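This report concerns only the one structure given below.
Some chains have been omitted; the remaining ones sit where they do in the full complex.
Labels run A and B following the written order; every chain starts at residue 1.
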Amino acid sequence: MDDLGIGQPEVQNPRNVWRIFARNYYLFQGTPTRMWLDYSFQEEFGLTERLSENNADHYYDVIAEKLQTLEFRPRALFERFNLEVLATTDSPLDSLEDHENIRNSGWKARIIPNFRPDSVVDPDFPGFQENVSRLGEQTSEDTKSWRGFLRALRNARERFRREGCTATDHGHPTAETADLNQPEVEKLFSEVLSGKADAGRRELFRAQMLTEMAAMSLDDGLVMQIHPGSVRNHNPALYKRFGRDMGADIPRRTDYVSALQPLLARFGNETNLTVILFTLDESTYSRELAPLAGHYPCLRLGPAWWFHDSPEGMMRFREQVTETAGFYNTVGFNDDTRAFLSIPARHDVARRIDCAFLGRLVAEHRIDEDEAHDVAHALTYRLVKEAYKL
Amino acid sequence: MDDLGIGQPEVQNPRNVWRIFARNYYLFQGTPTRMWLDYSFQEEFGLTERLSENNADHYYDVIAEKLQTLEFRPRALFERFNLEVLATTDSPLDSLEDHENIRNSGWKARIIPNFRPDSVVDPDFPGFQENVSRLGEQTSEDTKSWRGFLRALRNARERFRREGCTATDHGHPTAETADLNQPEVEKLFSEVLSGKADAGRRELFRAQMLTEMAAMSLDDGLVMQIHPGSVRNHNPALYKRFGRDMGADIPRRTDYVSALQPLLARFGNETNLTVILFTLDESTYSRELAPLAGHYPCLRLGPAWWFHDSPEGMMRFREQVTETAGFYNTVGFNDDTRAFLSIPARHDVARRIDCAFLGRLVAEHRIDEDEAHDVAHALTYRLVKEAYKL
């Protein structure tokens, strides 16, 4: 997917970019991107002939024209897609003004924020110290002190909750958690604030913050999502040119069993806490995640994520998770797309794969057909609403 | 599987526990537990309608009534299940009195002990030091000395052998082995006996003991089984309340290639030694275990274990192991159930999966049909008897 010619002079013109894309469309054969696009072209734009160099201009014209129409405005799509909830991902420093504007506009759609505190709990996040200061200003708390910092986070979570937020999200490099005592954690906090903490101490701080977030979730009811295991900014040239989160994120081996133990030792048996685990390391499905989710009342498994949000990836998830964790320790499907038009395609893929798996279980007499219908509905709808308290 | 409501007041009454279980039976959809139960309900109790809240009382009554009958007594079941051998797992400190009683009762069934020395070779086992002392008393050896300790173990193994034992079993946290020289190992032994050994030294002692056990197996012919890779007692609250082995055991990443090298360097080429390896880390099937078993004459691979003793798990085992290790470096199927009534169900699942795999190989012209019949019989019967010297 790397040689689409982006960066060449001819790409100044969007129609030319599109022609290059169409010429290279074959590179996506066998990928979920190809399936999502085919689905969207057909179902949303009525384009049923496969995209190629020959029909690139026709595609371009049809898409450009439709995107101007009223029925392709975001709110029209939201309703046509029959979405019940759409959640954004927001920093604790975000004003959530857009959410308020939507609400004040009279539009009844449920568009809610997710509390994603990486910028103020990860010492490696660009501007971490400044972010912590700003958090203090916004919440009128002294975030130079550990207790003030925690109070500020609680305030921010409460503000999100008032805007409809039901969940937090944590994108850490590993799944490490820690449960330090008060003096230790205060010392650690002042180290990271002063910028003197080394890599190991910064990781320990992130680890401690996951446990703190679980403690707050137990109090305020926000569902906690952990997305660990990505090496961010692997490509320094790309990072230098385009900055954070520009695609050079590569998964690595992730341990959950030892890493989560401190958090689970403290909160694992809480039935009023929901922690949803995701992974980029499929070798953990059967070895670690399914046994953990099968055991601890607070744990649920999120759907196949990112590179694995694909037909083969989803099938491996069900095949490797179900026998130990069952269906009811998973949370159904939620996509994390940034491409609005791909939402129906992604849910279509997820439903087809789950049903293919269920169909095989029925054919092999491992469950009955009426059960399969019921589970299919649970995976598509009920479990999502329950897990995320929607 | 975590929210069955166990611990609530209503569960004082066993019929109520059963009703709760029946109401929550859907939680087991897609798990092997569900298949084993369905099989047992149908084949052993004649209950063919799926268990649910509605028929819970009927199930309860039928099962309660049948369990009172002569044909549901353990010896009747043993014979009805057509079992040739049943092996228990016993500590070297066990008197094996029950085995003697069975023998003296005139019942001809072959019920034999397995030698499981964790309690006297694992310094982290509760009461380790006391256990080693008791071993000394039982065998009239001075287990304070390294040589006396080894003699005591040899004596205990001999006592087991006289009761029909053909195999040992070792449940270590890792697959680490070591081959220390005499002075080193004596120093290490006195450290662990004195309780002064740190975690690394205790692990080294377990590692050394696997190699010592292999040495003894080469002499006395007992087949050696290694079950590594489980983090025991992950949940401290559960451990505090119910103690060891109560379910909070979570697999972790396991290395075999470096870990087993010291043992294999010494005994790997012995054709008179059989070491059967198990794993909870499926990523080692194709990467480590199949190449090791394909290479070393002493090694065999045990069937898919514990969380992987399931249709998908067994199929992955065959798919990932066979191409490198063949069928004849595996030992067929043996279940490790604690639920007596599930034995036929478990063997039924194993046979179906092995035959499904063989059927695919035949359909793809990778083996011939007459070979598949022969391998099916080997996996079900011959290989088990040969591997365990039954």
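By our rule, contacts are C-beta pairs under 8 Å (C-beta built on N, C-alpha and C of every residue); 3 or more make two chains touch, one makes a residue touch a chain.
All figures in this text were calculated on a predicted structure; none of them were measured in a lab.
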Exercise. Which total copy number does the whole complex reach if 2 copies are given here?
Worked result: 3
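The working rule: only the chains that are shown with their structure count from here on.
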For this session: Give, as an integer number of Å, the spacing between the C-alpha centres of chain B and chain A.
Result: 39
For this session: Could you please specify the touching residues of chain A with respect to chain B in the complex?
Result: 253, 255, 257-258, 261, 264-265, 268-269, 271, 283, 286-288, 290-292, 294-297, 319-320, 322-329, 361, 364, 366-368, 371, 374-375
For this session: Show which residues of chain B lie in contact with chain A when the two form their complex.
Result: 1-3, 26-32, 34-35, 50, 231, 234-238, 247-248, 250-253, 280-283, 307-308, 310-313
